[in-house]
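Of the protein chains in this complex, all but one are displayed in their positions.
To keep things simple, chains are lettered A, B and C as they appear, and every chain counts its residues starting from 1.
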Amino acid sequence: MEVLGLYNYFVFAVLLMVGLYCILARTNIIKSLIGLTIFQAAVFLLYISMDKIDGGTAPIILEGVEDQVFANPLPQVLILTAIVVGISTTALALAVTVRIKEAYGTIEEDKIQEMDRET
Amino acid sequence: MDLLLDIASAVLLLTGGFLVFVGGVGVMRMPEFFTRMHAASVTDTGGAALILAGLMLQGGLTLVPLKLAAIFLFLFLTSPTASYALANAALLSGVATACRNQTGKQLPEDRMDPPSAPNSENSLAAEAPAPKTVARKSAKKAAPKRPTKKAAKKPAKKSAKKAARKKS
Amino acid sequence: MITIVFSLFLLTMLVIVAVAILRTDNLFTAVMLSGIFSLIMAANFFILDAADVALTEAVIGAGISTVLFLSALALTAEYDRSPPVGTWVPLLTSSALGGVIIFATFQAPRLGDPNAIVHKHVAPWYLERTPELIDVPNVVTAVLASFRGYDTLGEVFVVFIACIGVMSLLGRVRPRRDSIEEGEFEKRSDNLRHHLIPRVVGKMLVPFIVLFGLYVQFHGDFGPGGGFQAGALIAAGVILYALVEGGPRGRELVPEWFSSMLVALGALTYTAVGVVSMMRGGRFLDYSALSHDPIHGQHMGILIIEAGVGMTVAGVMITIFHAFSRRGIR
Partner (left out) sequence: MEWVYFGTCIAILITMVLAVVRGLMGPTIFDRVLAVNMFGTKTVLFIAVMSFLSGRPDFLDLALAYALINFIGVFAVLLFFQSRGVRREAEAEREAGK
């Protein structure tokens, strides 16, 4: 039963590995960006799985009910803004990728490095 | 009265769940695309309607049944539209239908694992483009024709494209 | 007990989809699978009692991110033509890192363990003091807007700068001579106008989507919602219109100058509230000084800065989408 409680953290570690492998092994820039979003999502999962309390509910206080146990609001605030910041930086990275494609004609890193070595 | 509501919503929820499950199995077992689409629509309309109705009974007289009705109305509007647009795009892209084969080519499968044969290069390129782009020449001549007439012109269009590719 | 069963289900699905994203060669498939990935992630957040984050992840992860990746794919290749380069070294490093992390998590507290350290020090203070100080039901919005308003201001400016970056990268379009003339290309490709049914239903739903976005915006104090989610929802509505009607019509609906002005206005509103509260004797971004009764001041302050955040995020998403779709004509 013990391992079951830590399952979230195991999935966090595996997603981290998948994201990292995707960034390292694949030379296509957009594929690495998707790997980056997986990597990011794994970190979000870690934070949010920390805020769970047995029998707790989302931290929205209802007037009527008295003794409510609430999940921890702080990691949620952190992750809420982190998602928006993450999408903005991904959009910036995609814009750079589009310009790379127009400049080099390809978005495979190895070909781009060859072109740089030539010039 | 309360027990009656519980029983009714239990029946609705369980049949809805069963319908959703049937749709899921249907999507897995159907032979090709269009029959799968039919199976998926079973779960979308039937399963969703029953489950949301079952939940409405449980909601009592608060705002909750109103929200459920909004969700149902929204799903009721969007699922058929999405299925229609998807089926239209699939049909015009030459996905072979089990029953009749008027559009001709079976869309080549692009499996997940890295393709051994080099045909992955043009496995997607080989599809015919969507109707509006059938041929620049025809587009210039007349306003975009109805899709059915275009389907007949499609084989001529594809051979022209292959010739162009062989030439370049 | 129930959440353990469901989270087991969803987390394994999460890993399967992640591995599938890794293995596909077709970028188009990878983007669609990342849409599914975000939806599973949002369902997970919902099970872990994080309603606000689930809404944000769904709206941004499954909605805006898919649209952005697809419009970027339209401008670049759809195929990941490169065979994986020497799979041994990356495999070794990532599995080593994973192994270390898994080893490290053995000391971590069990999921939902009430006496975990996380719930001990800072969190209870916020849960108790919010009803007294700010009296807003949604503690997450209270912490986001008021207790840590300065941080959120920083995030708004990060989004603002990202938008400026994208606009400078994909700015003014000077179509090359030999590219197909704009009218011809636009008419043919960029919209679903010839699909009658999707066009009618799409245009019919856009006002309700924007209305729902505004509802989420001003409902942020009482239920899951707030500026970030509302901005993304309103942008999603405008993007739906642009998808159905085509780029130029979309730019007519929300012109360029309007969406970039919206971005600037949102950030300006946020900062203006801080300056006003300073002028009225409080500290920067201390909303209690905004009106005679501190609680009422907090409510007003939170409402205004959430509107500012909503404006900025909506403006940024619309500007970025237009920058990508306009780039398509080159």
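Rule of thumb we're sticking to: a contact is a pair of C-beta atoms (placed from the backbone, for glycine too) under 8 Å apart; a residue touches a chain by one contact, two chains touch by 3 or more.
Bear in mind the structure is a predicted one, so any value in this text is a computation, not a measurement.
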| item | value |
| --- | --- |
| Partners of the unshown chain among those that are drawn | A, B, C |
| Of C:58, C:162 or C:323, the one touching the omitted chain in the full complex | C:58 |
| Absent-chain interface as seen on chain B, which is shown | 6, 9-10, 13-14, 16-18, 20-21, 23-25, 27-28, 33, 36-37, 40, 43-44, 47-48, 51-52, 54-55, 58-59, 62-64, 67-68, 70-71, 74-75, 78-79, 81-83, 85-86, 89-90, 93, 95, 107, 109-112, 124-125, 127-130, 132-133, 136, 161, 164-165, 167-168 |
| Missing-chain contacts mapped onto chain C | 2, 6, 9-10, 13, 16-17, 20, 26, 28-29, 32-33, 35-36, 39-40, 42-43, 46-47, 49, 51, 54-55, 58-59, 62-63, 66-67, 70-71, 73-74, 78, 178-180, 185, 188-192, 198, 202, 205, 209, 212, 215-216, 219, 223-225, 229, 233, 236, 239-240, 243-244, 328 |
| Chain not shown, touching residues in chain A | 57-58, 60 |
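As a convention for this text, only the chains that are shown with their structure count from here on.
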| item | value |
| --- | --- |
| Chains linked by the largest number of contacting C-beta pairs | A-C |
| For chain A paired with chain B, centre-to-centre distance based on mean C-alpha positions, whole Å | 30 |
| Residues of chain B touching at least two other chains | none |
| Per-residue multi-chain contacts in chain C, two or more chains | none |
| Residues of chain A touching chain C in the complex | 2, 4-22, 24-28, 30-31, 33-35, 37-38, 41, 44-45, 48-54, 56-63, 69-77, 79-81, 83-85, 87-92, 94-99, 101-102, 106-108, 110 |
| Chain A partner contacts - residues on chain C that touch it in the complex | 3-4, 7-8, 11-12, 14-15, 18-19, 21-22, 27, 30-31, 34, 37-38, 41, 44-45, 48-53, 56-57, 60-61, 64-65, 68-69, 72-73, 75-77, 80-82, 84-87, 89-91, 93-95, 97-98, 101-102, 105-106, 108, 110-114, 116, 118-119, 122-123, 126-127, 130-131, 137-140, 143-144, 148, 151-152, 155, 158-159, 162-163, 165-166, 169-170, 222-224, 226, 228, 232, 313, 316, 320, 323-324, 327, 330 |
| For the chain C and chain B complex, residues of the former touching the latter | 20, 23-26, 29, 78-79, 83, 188-189, 192, 194-195, 197-198, 201-202, 204-205, 208 |
